[in-house]
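Report on one structure; see the data block that follows.
For this view, one protein chain was removed and the others were kept in their places.
Lettered A and B in written order, each chain numbered from 1.
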Amino acid sequence: MKSTTEYLFINTKKPREYINITPEVEKVLHKSGIKEGFILVSAMHITAGVYVNDAESGIIQDIDEWADKLAPKGPDYYHHRTGEVNGDAHLKSLLIHHQVMVPVTEGRLDFGPWQQVYYAEFDGQRRKRIIIKAVGE
Amino acid sequence: MKSTTEYLFINTKKPREYINITPEVEKVLHKSGIKEGFILVSAMHITAGVYVNDAESGIIQDIDEWADKLAPKGPDYYHHRTGEVNGDAHLKSLLIHHQVMVPVTEGRLDFGPWQQVYYAEFDGQRRKRIIIKAVGE
Partner (left out) sequence: MKSTTEYLFINTKKPREYINITPEVEKVLHKSGIKEGFILVSAMHITAGVYVNDAESGIIQDIDEWADKLAPKGPDYYHHRTGEVNGDAHLKSLLIHHQVMVPVTEGRLDFGPWQQVYYAEFDGQRRKRIIIKAVGE
């Protein structure tokens, strides 16, 4: 069994931002030398998500508006009694989910034609971290 | 470490459909000979989901109506500027999530009594693909 672990740091310019990190996942795969196994891609923060979907600017805008409709910014969340103002970002992280598992087969990411790994920042403008961990053989 | 990868093809008759694929997951398990490990079951499309829940027709109907309430068909999504009409299916895929990990213990799917693996088609009537990948020993 082989394993390779890398950490990706992202500091977005906007509070909410969606970044295609598929190239970074591929880099970890190639570094690992793994031919068969899984790669976990997981936000290390509780106000961000990782998902697999389309690299199309329209759907990214749809995802942003949809997440903000279902988990709106603004309301006076109980969490804000701590002084925080990012209650919505916690709920968006749960909605989108904070992680995906990418299958690796014959040394490549075993994705369908349109699948891309995205980091979804819901409380940005500061340095955040993502773990990319490949395990296999 | 052993690994076995199979692809399941599904072409639904209806645009939205929910299919119990637990028997197919078990087939991959038996083929793999794995006693301890994980099986990833993951849609290879960005308009479909994979989830674990009940094989009961009422709850399936509830899931369908609920997903369509939270990510409704129809609205003029930004994604539709590309000529697509399936923006809702992308959001439903995110809501339900596109994958699950099934634990394997002593050579069997280590599920509770009511847990079944479902493929959730949100944009069907064409050939779609699911990866079932078992890794373990």
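In the analysis below, a contact is a pair of C-beta atoms (placed from the backbone, for glycine too) under 8 Å apart; a residue touches a chain by one contact, two chains touch by 3 or more.
Since the structure is predicted, the reported quantities are computational estimates derived from the model, not experimental observations.
Touch with the chain that is not drawn comes from one residue among A:8, A:21, A:34 or A:95, which is A:95. In the full complex, chain B makes contact with the omitted chain through residues 1, 36-38, 51-54, 56-59, 61-63, 66, 70, 95-97, 100-101, 103, 105, 110-112, 114-115, 136-137. Although one chain is not drawn, its touching partners on chain A can still be listed: residues 1, 3, 5, 38, 40, 42-46, 70-71, 77-82, 87, 90-91, 93-95, 97-99, 101, 129, 131, 133, 135.
Basically, only the chains that are shown with their structure count from here on.
A straight line joining the Cα centres of chain A and chain B is 20 Å long.
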